[in-house]
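Just one protein chain is left out here, and the rest sit where they should.
Chain lettering (A and B) follows the sequence in which the chains are written, and residue indices restart at 1 in each chain.
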Amino acid sequence: MTELFPICRSITGNGVCLTFDIMKKEIPLSIHKVPTGTKVFDWEVPKEWNIHDAHIRNSKGEKIIDFADSNLHVLNYSAPIDKSVTLNVLKEHLYTLPEHPDWIPYRTSYYKEDWGFCITHNQFQKLSEDIYDVYIDSSLKEGYLTYAEYYIPGELTDEVLISTRICHPSMCNDNLSGICVATYLAKELRKKKLRYSYRFLFIPGTIGAITWLSANESKVKNIRHGLVTSLLGVGDHFTYKRSRRGNTEIDQVVETILKANGDKHQIHNFSPYGDDERQFCSPGFNLPVGCLMRTPFGEYPEYHSSADNLELVTPEVLENSLSMFREIVNVLESNYTYVNLNPKGEVQLGRRGLYNMIGGENLGKDYQLALLWVLNYSDGNHSLLDISKESGIDFESISKAASRLFEYKLLIKR
Amino acid sequence: MTELFPICRSITGNGVCLTFDIMKKEIPLSIHKVPTGTKVFDWEVPKEWNIHDAHIRNSKGEKIIDFADSNLHVLNYSAPIDKSVTLNVLKEHLYTLPEHPDWIPYRTSYYKEDWGFCITHNQFQKLSEDIYDVYIDSSLKEGYLTYAEYYIPGELTDEVLISTRICHPSMCNDNLSGICVATYLAKELRKKKLRYSYRFLFIPGTIGAITWLSANESKVKNIRHGLVTSLLGVGDHFTYKRSRRGNTEIDQVVETILKANGDKHQIHNFSPYGDDERQFCSPGFNLPVGCLMRTPFGEYPEYHSSADNLELVTPEVLENSLSMFREIVNVLESNYTYVNLNPKGEVQLGRRGLYNMIGGENLGKDYQLALLWVLNYSDGNHSLLDISKESGIDFESISKAASRLFEYKLLIKR
Partner (left out) sequence: MTELFPICRSITGNGVCLTFDIMKKEIPLSIHKVPTGTKVFDWEVPKEWNIHDAHIRNSKGEKIIDFADSNLHVLNYSAPIDKSVTLNVLKEHLYTLPEHPDWIPYRTSYYKEDWGFCITHNQFQKLSEDIYDVYIDSSLKEGYLTYAEYYIPGELTDEVLISTRICHPSMCNDNLSGICVATYLAKELRKKKLRYSYRFLFIPGTIGAITWLSANESKVKNIRHGLVTSLLGVGDHFTYKRSRRGNTEIDQVVETILKANGDKHQIHNFSPYGDDERQFCSPGFNLPVGCLMRTPFGEYPEYHSSADNLELVTPEVLENSLSMFREIVNVLESNYTYVNLNPKGEVQLGRRGLYNMIGGENLGKDYQLALLWVLNYSDGNHSLLDISKESGIDFESISKAASRLFEYKLLIKR
């Protein structure tokens, strides 16, 4: 995160490519470049934006605002400009946060060609009548939209999609936190034997998801579960927004874990406003994709400002977010649906030493109950998660019981 | 209402015809006459009842009860009689309201030939031992059951049924209020361009609905939504009784409006007791017909008495009932189910100026959200009402957003 922080990212341009170069030190990425003008459903890929320098000078020639101090100072996607303007004209192109006079806001103008500066309210209030030189050395040209993918093949072609956006400049929670957690999750998963295949997408917001879906329509049918994720570095609790379908396996898995952990959490129904789940859950796709975050956008004061920085986000919170993903993957991977091979009457566990064993392993009565629940409900219609919910026994115990019964050839996988 | 009030109506007879003559000044009506003895499902059309005069005289020849004072004085459907009786015999044929000693009750004996008088309890208590002449100049003869229909053709043959009963003599809430509100609603609707066709029925209670259904079985399949209505002139809130199916579109529409208005209201499940929804929701028809009223029958003191008069019902309350029907018609008419023509990914609203426009019209963020909700949920399975309920955004905003998107050719009607 420290290495990625200074880079000026946007929905296109070199900042994104630089970001991927750094991420490649952790995980292999396949980089995709889609040319400006490519039709992607109802949209088209915009011009590529790059920026080298920008400042505002007063009539004394003093740089009073400098892009070198913070890349947030420039309205993201600003067209190039180099001219002298009065204070009144300048003010029409300035953005501040009056409630937080020391912070620089983050503003963008992707789809309407414009120029502007984002400055602290303190800086704004010191501006006096004067002629100002405004200078933005940016370019908006035919080029590419760049995104990265990392696909980890598992036993099945059914895949789990993890998608996070990479278009924000120097801010940590939104969304270096998502980039880092997804990267480290991918790094861990590639070492494991996996049932599902995993596809990690690192894409610019909105246009990136639309571009990916447009370019990969034939792969969409493999997406069995998915999570859009961001905002993983701030907040004392998780927020889960259900997929549009509302009760898919990923919804159940995340909600079950959140409830089982007993920690504070929030669960929201799908709404067509928010992150890229808007695209994955558009009615033409309606994928089983939810959105996992901590404090939602707009609900923490530092949101979209220079205060969303390396001091705001702590390693502990990032690690906590990563371990939530570990749990989710663990449940998805082990949430089999079994079939009891002796469905008539109970299985005689004692004869197989499965009761003795219980004593020996000191797993107690819950484990015995878990064996009975798994056997009774493994009728091909109940997944282990279903059994866990029905029985009130934690998924871990149910899963352990099922593994033991599977080992004893009392169950087969459906 | 003032003009209709004095007429002595019943389930058959001249009172009903006179009533229709007056209503015809407001709306065209087609009058149907069904002969006595006609088999209508399990029933048959009864003899036609007409009455010219009635009184009770004491032995001094004084008229102590006179039909000319109030047509409620005669047990509705009384057979003719002209004889002298003792007080004891008379008492067996008298009906009073001891709790309201100044009011005349309304009582009927349609299907059991009988005679009787309804008098105030004060009148009753003044009766002394005497020989009384009871005289009812009525007739019960082969004739007709008369009902009226007004059909307003719309774009679709699918129709909305509004049914109200016209069999009550001089009482205002029950049910001149229903007659008046339905008449004025019809008068308004005939001037409009309508999606649905509208069928207004003005029928005697129970036997009228059974007769109409029996005579119009082939039309029943066109009834897409319906409301039986009465008791629209008294009470500070609406009462809605769901159709037997319980969750049809008309049920959802009425309930959504009642909830959105935020006013006090009551919603009841269907029960096979009440008004003519009993017939429309009999198991052989099971139509999507609910019942809309204000204070239900039996729950206001003046119910079925001479106190249900022109002083009880106010124009304001009638107007409020009429405007409820306007709202219902409005939602029914505009509750389309659309299909988003760009279901994959979001539509680029900015490119079409749909975001600029928002600023210009000052419709704010709710309108933006409404656009997104309509686009995302217009998958052919969600009506605008469904989207309103799912999103928590009022129907009006959702409907306005859908119209705009339709105008921009982003939606088609399913």
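The definition used in the following text is that a contact is a pair of C-beta atoms (placed from the backbone, for glycine too) under 8 Å apart; a residue touches a chain by one contact, two chains touch by 3 or more.
In this text the structure is predicted, and so the values were computed from the model without any measurement.
Among A:K39, A:K344 or A:K409, only A:K344 touches the chain left out of the display. Per the touch definition above, the residue from B:F285, B:Y300 or B:Y355 contacting the chain not shown is B:F285.
Although one chain is not displayed, chain B still touches it through residues 40-43, 111-112, 206, 209-210, 213-214, 217, 244, 269, 271-273, 278-279, 281-286. By the touch rule set out above, chain A reaches the unshown chain at residues 340, 342-348, 350-351, 369, 372-373, 375-379, 390-391.
The rule is short, and it goes like this: only the chains that are shown with their structure count from here on.
Chain centres here are Cα averages; for chain A and chain B they lie 56 Å apart.
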